[in-house]
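Here the complex is missing a single protein chain, while all its other protein chains stay put.
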Amino acid sequence: MMPSLLDGLSWLLLLSGCACLLISAIGLIRMPDLFTRMHAAGIGDTLGAILVLAGLMLQSGLSITLIKLVLILFFLLFTSPTACHALARAALAGGQKPLLAEPNADNSPAEQSPS
Amino acid sequence: MKQHSILRIVTKLLIPLILLFALYVQFHGDFGPGGGFQAGVIVAAGLVLYALVFGLDTASEVIKEWVLMVLVPLGVLIYAGVGVASLLLGGNFLDYNVLAHDPVHGQHLGILLVELGVGVTVAAALTTIFFAFAGRGRRNPTGQRIAQVADLAQEPPR
Amino acid sequence: MLGLGCGSVAAITWLALRMDLIDREGHPLHLTLRAPLFWFWLLWEIVKANGQVIRVILDPKLPISPRRFRVPTSQKTDIGRVIYANSITLTPGTICLDVNETELDIHALTADGELGLQSGQMDQLVSRVEGH
Amino acid sequence: MMFEVAAVALFPAMFLALARAIAGPTVYDRVLAVNTFGTFTVLMIAVLGFMTDQKDFIDIALAYALINFIGTIAVLKFFAVGDFGYQQESKK
Partner (left out) sequence: MSTLIDLILLTLMAITAIAALQLKDLFGAVMLTGIYSLLSALWFLILDAADVSFTEAAVGAGISTVLMLGTLALTRRDEKIPSHPRILPLFVVAITGAILVYGTLDMPAFADPEAPIHTHVAPHYIEKSGEEIGVPNIVTSVLASYRGYDTLGETTVIFTACIGVLLLLGIGRRREDDES
């Protein structure tokens, strides 16, 4: 009973994680400019990684592998936003202008409602 | 100027972990994948990260150039020294069986020392090469190549 | 084997001290007590934000309205601001572009992301983790 | 079985990231694509380790998770503040 439940759960986690990664890659292709692409890449770096690694963790049981997987997740969650931030900064410094919905209004309330 | 606080803090957190992981790889090479070469490269990567974020000057203060210059040949010497030691103890060159009373134990010791030699050489060599590349343009202020490894952290060393 | 492990730890500590890496910034142990709850909250936020961004990406019309704005920060120390900024970047849909003493420069994918940040909930929680 | 499916399911994402890296109009797009690709590879290595039941592979994934960051930082350094050797002028 227990093992099959665990198996099913980790199937679910792994597959949804893969789906997240795929969606993030699709976003990487579909988005119009660099900064919006970063948002898409963020999905894969966060939820995708969390789900896939969680799925693996359920399979590993209590062992050194589990600890290593947790460490991988921890490092990914630390480095990916940092790399993302550094990339955004570098792009701004390099003269890339983010594509904005309303280029002149810097701080206006939202009106173009999303999805 | 504390502009790049994010990079600075995350790097501070990560570098000891990278170096520790490198040593894990170094000494765990007997059991899993890994060994001297990989460990040396990871150490070098950690030092490169330090130099990139905190600036070349800070990095070369911490890791003195002469130390690197000593370490590069030292690794090869450790390796060859193990060979000579086994020669002196009555075995063949690099025959670790004679290093300890028990042959298997001797092999363990020999492999450990040899891997250490490889690791030291690789780490020091790669770091030296990086420093040479990064410092190169700085000393040649001709044409476009003026700005060099200005530290991303943009903060004077404390 | 154990000796080698201890030796490694000692060597790294020495090197890190030499590199000037160990201080309250590099190893924020004083934050550990309050952090786990924040992590769980952040995890939930990440899941929610992911849901939004996934819906945007899968929508055939691609309804994005990217915007750039500033939010004030109430953290006192650099490390608090870094936690805040990284949490913002970690939740998809919002990216922190720049950090300074009082404000963060944010790029958001949709209006929802902007509203979520302007409410200041995350700011308060990070400040509480920081504990000043 | 489960891990094989996961491994194969990861490939389309890798294809798309690769497409972005090849097409990427600016340098930064390429960096972003490589970074994303790195994350995919870390997860892929972990999955492969479970697939072939060699848990040692996790070490490699761990190494990537730690080190991939350095490549990105180096590239950005090259372009952002100081460049280690080149002024930003050729890329518009």
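Order as written gives the chain letters A, B, C and D; numbering starts at 1 within each chain.
Quick note on the criterion: a residue touches a chain if its C-beta (ideal position, glycine included) is under 8 Å from a C-beta of that chain, and two chains touch if they have at least 3 such contacts.
Just so it is clear, the model here is predicted, and its values are computed rather than measured.
In the full complex, the chain left out of view touches B, D.
Touching residues on subunit D toward the chain that is not drawn are 4, 7-8, 11, 14-15, 18, 21-22, 24, 27, 30-31, 33-34, 37-38, 41, 44-45, 48-49, 52, 54, 56-57, 59-60, 63-64, 67-68, 70-71, 74-75, 78, 83-86, 90. On the side of subunit B, touch with the chain left out of the figure occurs at residues 25, 29-35, 37-38, 41-42, 44-45, 48-49, 65, 72-73, 75-76, 79-80, 83, 93-94, 96, 103-104, 107-108, 110-111, 114-115, 117-118, 121-122, 124-126, 128-141, 145.
By our rule, only the chains that are shown with their structure count from here on.
Comparing chain pairs A-D and A-B by the number of C-beta pairs in contact, the larger count belongs to A-D.
Subunit A and subunit B have centres, each the mean of its CA atoms, that are 33 Å apart. If you average the CA atoms of subunit A and of subunit C, the two centres end up 14 Å from each other.
Multi-chain contact residues of subunit D, defined as those touching 2 or more other chains: 59, 62, 66, 69, 73, 80-81. In subunit B, the positions touching at least two other chains are 6-7, 10, 13-14, 17, 152. Within the complex formed with subunit A, the subunit C residues making contact are 43, 46-47, 50, 52-59, 62-70, 85-86, 89-98, 107, 109-112, 114-115.
Those residues of subunit B whose C-beta lies close enough to touch subunit C in the complex are 2-3, 5-6, 8-10, 12-13, 15-16, 19-20, 23-24, 26-27, 50, 54, 62, 157-158. Remark: subunit D residues 2-3, 5-6, 9-10, 12-17, 19-20, 26-29, 31-33, 35-36, 39-40, 42-43, 46-47, 50, 55, 58-59, 61-62, 65-66, 68-69, 72-73, 76, 79-81, 88, 91 touch subunit A in the complex.
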